[in-house]
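Pasting a structure below so you can have a look.
The other protein chains are all here in position, but one chain of the complex has been omitted.
The letters A, B, C, D and E name the chains in turn, as written, and every chain counts its residues from 1.
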Amino acid sequence: MANLDPIEYEQASSTVRAVYDDIMATRKTDWVNNFWKVLAHHPDNLQRLWNNIKQVMGNGALDPLTKELIYVAVSITNNCSYCIASHSASARAKGMSEEQFGELMAVIGLANETNRLAVGYGVPIDEAFLPK
Amino acid sequence: MANLDPIEYEQASSTVRAVYDDIMATRKTDWVNNFWKVLAHHPDNLQRLWNNIKQVMGNGALDPLTKELIYVAVSITNNCSYCIASHSASARAKGMSEEQFGELMAVIGLANETNRLAVGYGVPIDEAFLPK
Amino acid sequence: MANLDPIEYEQASSTVRAVYDDIMATRKTDWVNNFWKVLAHHPDNLQRLWNNIKQVMGNGALDPLTKELIYVAVSITNNCSYCIASHSASARAKGMSEEQFGELMAVIGLANETNRLAVGYGVPIDEAFLPK
Amino acid sequence: MANLDPIEYEQASSTVRAVYDDIMATRKTDWVNNFWKVLAHHPDNLQRLWNNIKQVMGNGALDPLTKELIYVAVSITNNCSYCIASHSASARAKGMSEEQFGELMAVIGLANETNRLAVGYGVPIDEAFLPK
Amino acid sequence: MANLDPIEYEQASSTVRAVYDDIMATRKTDWVNNFWKVLAHHPDNLQRLWNNIKQVMGNGALDPLTKELIYVAVSITNNCSYCIASHSASARAKGMSEEQFGELMAVIGLANETNRLAVGYGVPIDEAFLPK
Partner (left out) sequence: MANLDPIEYEQASSTVRAVYDDIMATRKTDWVNNFWKVLAHHPDNLQRLWNNIKQVMGNGALDPLTKELIYVAVSITNNCSYCIASHSASARAKGMSEEQFGELMAVIGLANETNRLAVGYGVPIDEAFLPK
């Protein structure tokens, strides 16, 4: 752990406050989660990452809930406790039901199993899956 | 690589054929992809995995396309070439548009970045994300 | 890829040849596999790694075949094609049967699945598993 | 973390109790570890995973202790704290000595090192390791 | 694999060409590597990623060669063949000597070994490493 304390709004520079303000306005909430408050120790990282998240996670060809499910799948596969907690919470806030969560977990678990089997058996890619 | 050749239908035992038949009937196709043909060297594994896939990947609280997107996200994070090829093909077959694929890649990429940052910075989990 | 050609015995320095000789003598074979021939570009790495392998992989409280099975399990989980190929070959040479290989794959696959589920569900460690 | 409390036997549905009963009968114990009690929130996952574990982890061409060692190797490589704790405990219960544990750790560590070196150097697979 | 052909300059839209032009101007070269030409299928991803790379990989408190070494270390640990090839080439172009490459590999290998040992042994973090 890098052991950097979260930087609260009151302590923050104006550059950092501007990002916090944008996070709260975009999310229509009145608080900022610790991920951003720790990143704030390096304002360049804070701004760059927030710009990326804002651009990628909004509505598009995929709806925001589907994007959160994908985020949770990656976070579990990478074993990131913070990310699992925060994106599971976001997914629930965006409507994920308990039944959907159960199916999400089942797919993640099984994909991790078959991934290793395909690699371990060295399965050759089928013609039908190659580009034409 | 385990270097086991795919077992074709003609060479297969009746146990293996029964699984191949069920795969084709379930998917309404007339072919079986190499993953199953290599697993067929160990019929217990073949049957067990197919039973799992059949139970997990069908329609439920999450639709089959969403499940494929989650599968692709895990497979890319785990770096499984075979699985990326096969499940991207399945996702396209189930209606994934090119624009959706682009957004899927963006979410996967960004989740991998923020996962490492959250771990590297040792971000403490917010109260709001803890169970009540 | 680092794109370094394997260094053959004829081209090798005397330091490198001494390691090749020890590899062949220890293994009672007349050839050296590519892993060592590529490491030979950095003789310090070659010597250090060979000393480690020699110390760790021999007979001990665990027999050499069991050690190879563990090596294969790690290599598949890490997705290292070269290592899967070489250590599967070693395991077969040390007596791994086809049936054992099938069970090895089943355990590896299932462990990868339950690993992600335990992390994703955030399962608390049972008292009984904690140190006394 | 998904933050789901373990479901105790008293609170459990009859479907869940049936799985708990089978776990205890199969293992000849009078308790169920948290992994299953959390999975119980999604009875389909509970049943499916238990069926898999029961089928895969019993006696076969590989003995149960060897299977636990493989499980520990995968769990350490995947960084799953819960799984490391539970399967190390199982391995000890099945007879793993302290000396065997030390050798297990040595093989896991070294395999993780050489896996990265083989990938980083891009070592080409030897003819002798390819299928004939 | 997603199986998308690289998009050459001649076929590219003006948006994509503008990014290609900036890549070549920034790097003072007359070609663009395949990573960008494949990302060009999703111009939003192309632009976003290039902006990130340009901002992060230039000169700063860390020199560009050190950044490439870090990039190679991550890419080997993640097993990304394309990234290992491209960032090893960049590191060499920025002055990495063969001896430095050997030491880079040694550190990467050993870090991967001790990472697993620290996790597997569950080593408690020393007071001295905690924040004050």
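For this structure, a couple of remarks:
Here, contacts are C-beta pairs under 8 Å (C-beta built on N, C-alpha and C of every residue); 3 or more make two chains touch, one makes a residue touch a chain.
Bear in mind that the values here come from a model prediction, so they are computed numbers and not experimental data.
The residue from D:52, D:66 or D:88 that touches the chain not shown here is D:88. Although one chain is not shown, part of subunit E still touches it, namely residues 1-4, 6, 31, 33-35, 38-39, 45, 49, 52-53, 56-57, 60-62, 66-67, 69-71, 73-75, 77-78, 80-83, 85-89, 97, 99-100, 102-104, 106-108, 110-126, 128-130.
Considering the complete assembly, subunit B touches the hidden chain via residues 72, 76-77, 79, 81, 84-85, 105, 108-110, 112-117, 119-122. Touching residues on subunit A toward the chain that is not drawn are 1-3, 41-42, 44-45, 48-49, 78-80.
Just so we're on the same page, only the chains that are shown with their structure count from here on.
Common partners of subunit C and subunit E, by the touch rule above, are A, B, D.
Looking at C-D and B-C side by side, the one with more C-beta contacts is C-D. Distance from the centre of subunit D peaks at E, each centre being the average of the chain's Cα atoms.
Overlaying subunit A on subunit B by C-alpha atoms takes a rotation of 180 degrees, rounded in steps of 5. One inter-chain figure worth recording: subunit B and subunit D are separated by 21 Å, centre to centre, where each centre is the mean of the chain's CA atoms. Residue positions 1, 3-4, 52, 56, 77, 79, 81, 84-85, 88, 99, 102, 105-106, 108-110, 112-117, 119-122, 125, 130 of subunit A each touch two or more of the other chains.
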